[in-house]
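This is the structure I have questions about; it appears just below.
With one protein chain held back, the other chains of the complex are shown just where they sit.
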């Protein structure tokens, strides 16, 4: 591939499926605190959307004994791109074959990353049609802003904890056309983090080293606000609603975005993104490399100013042996 | 009185009563859009509070054929100050006598301004006690932040439309100890606006000239956010929820505060205050005078930057012959 | 072209050249108020950069008798894409031939839009190297944030006033691979505005109908902040520094971005963008169409909430017969 002139097989992040042992409380978190809409329940799963998601949903929450990642769905750049990706991956150790597709989507081809995370590639996705009384006069907005919680606008990215960053980063680059936007290199040149994207966003997916060496775990999913005040609003509400803040609000060095990390009641880490950080329009971008063996670089890359990330950020992922989230106090 | 060394008989704005011909829709506006809590209904009135109001309530909404102002309640600086005020006003054309007090308050002395607006002076006020499950871990916060609408924090001020500004401004100064913080003088030196306060806020009450010459009308009541983003959040929601924005968001020259004016469905104008503007700590403050016969001063004093106020701002008050608010579209 | 799978010949907006009859004051505006850096002077031109521009500069200001647009430079997606574009346009009425390239760039191919605006296509661009003492510890930032004015972060887009929107819109789509993201249709179905982009931004270029029927004029160039407060900071400073605000701050319906329009002392309109609005990741985006023959759509598309654009917004472009900017009062 030479520059955006050729384009990417993958166009965007479509939705993510997470597991939770506490479906009711997890649902409370996403609908009442983050203002998402519950669309419907199918078996052990509920489908949720943010008010600026254009497709039917961006989050599928499935009940399981332990929290973690179900799968990540990517929309390809075209029908042809989907078929081509499937053709290339079929018969490799990564290809898992076609599925009929989930709610609101057409045929999907499933793959497994070297680390084991399940990715889904899909072209056909239903656009959300807001019911009467919930439409917006703002023609680019799929539904009006809800008056519930501090409503997130759209899904932003997913961060995968991997045994080794290298092969997984390479998988996204070689097979799905992602570009390496930022990278963290630790002692002995070992890769500890990779931020990859197929758009000017710094990342739609990140691969992060699992300090516990387990791999195939979820570090976090992220939803986007676009206005910094809203992560401070969520932060203000969390202590009073029994939601544990891991760290933030703050500003990342990687991505430059305002962030906050919390744990939804099921135990999964959720990041809230306050702005877009910086955008990469350069078709010939040189990866930004942080040498985190260097103390200052480690701090700056994680939190550009004011503080450092807690140990849990490097060791906790889902599933995990410890529970991250406290019992949630009665919410009204 | 010489400076704050002597103090004010009135300490703060306690609550306001407004009338509405559409109680249900007005209630929707304050609870669902502005996130206020409905406490209880008594006859034709409902009592509402913002989550950082310390006393039981700050707004009483009473059903009437036409919108407008019921009364404004002020807490005095002490029991003695209340009695002294009553003693001084009894027997004047302003004194209306003692009442037993409304919900959550002790004995109140009522007065009528020269223009006819009814003020209530009270010392005993019940503090709000949040029910279990709604308390906050933040010890200075009377209840946790609601997860409904874009919640206002506390009542801020009231603006009265008067036939003549002069005598009403003087009434607040002479009998209630208010200071004149800012003033607008128009052609021929006629007073068109007065901003008065008993605290470092630029105003808890303003008197504004009624261009229609009617007087004894409500121009607006104001609630406070403290964070500018929240008035933009409300502004973003209004078009989709059938609430008419008169003007803003913008920044006032008088008070320096970020503002927005909307009409609640009953027709009363409501201002949302995004920040505190500037505060007056000077015990010997010289009134800031704007000569609005001067075009530039007129614009700057109303909107410090970007635009000017619509004609309706100078002519519309409640009650009025025209309705200000459109029918509200179905809200969910 | 079918979806982003094929990619665009043009990758991004690189820089813009504007003309000014008041070079010194225009320079003051961009360096002292907007915090841009002056790089060097060459003949009648000065080269300026925002602190997050990755290439050497994003603005070239050239002295001329009248304000207006010099040219707009676009970086192609690759060397091959540049050659292919040139090959396709050579010999058409649009092709103007190769130039040796300006400061900080390699060979450039120039074209003229149907309306006459001059575009430049270039692949080789020098990356900015901050001098010692101005580098940032933030590795994705080309230089540290200046402590001067309210510093803009990067160039965002350009808006061209055209005799007719249709053919110019089509030129950007057919020859440069732009997508039509939003459109405004007026009475009789005439196109009055088109927002086009080659990235998830809603536009890097817009074509707007010239109500005066002149065409080949500049409507505005836009710089980006990313944080809404900063346009309020600029708005706060403008009146005291003799800079005329045309309208805003406000929020657009098209793009959803927080905006403000001001006139730099030379007379050109400059837009300041407070956030990124919404981003388009959908590879199969359906153009958002506003029917501005419909009053409500006209207002909503221009200012989503609170107010409407002044007449000048539709009639004034540069060059123009009237001057837009007042004499600037002494700046310190």
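Observations, loosely collected:
Per-chain residue numbering starts at 1, and chain names A, B and C are given in the order in which the chains are listed.
FYI, contacts are C-beta pairs under 8 Å (C-beta built on N, C-alpha and C of every residue); 3 or more make two chains touch, one makes a residue touch a chain.
Every value quoted in this text rests on a predicted model; they were computed, and no experiment measured them.
Although it is left out of the displayed model, the omitted chain contacts the following shown chains in the full complex: A, B, C.
In the complete assembly, the contact with the undisplayed chain comes from B:52, out of B:52, B:102, B:115 or B:233.
The chain omitted from view is touched by exactly one of A:63, A:236 or A:284, namely A:236.
Among B:22, B:49 or B:75, only B:75 touches the chain left out of the display.
Interface residues of subunit C with the unshown chain, by the touch rule above, are 32-33, 132-134, 136-138, 144-145, 147-150, 227-230, 232-233, 236-237, 239-241, 329-332. Remark: the residues of subunit A touching the chain excluded from display are 228-229, 232, 235-236, 238-239, 245, 247-251, 258, 260, 300, 304-307. Listed here are the subunit B residues that touch the chain not shown: 2-9, 11-13, 52, 54, 75-78, 80-81, 137-141, 153, 182, 199-202, 226-228, 253-256, 275-276, 278-279, 281-283, 288-290, 296-297, 300-301, 304.
Basically, only the chains that are shown with their structure count from here on.
When the CA atoms of subunit A are superposed on subunit B, the rotation angle comes to 180 degrees, reported as a multiple of 5.
If you average the Cα atoms of subunit A and of subunit C, the two centres end up 32 Å apart. Mean C-alpha positions place subunit B and subunit C at a centre distance of 43 Å. Touching two or more other chains at once are residues 137-138, 227-228 of subunit A.
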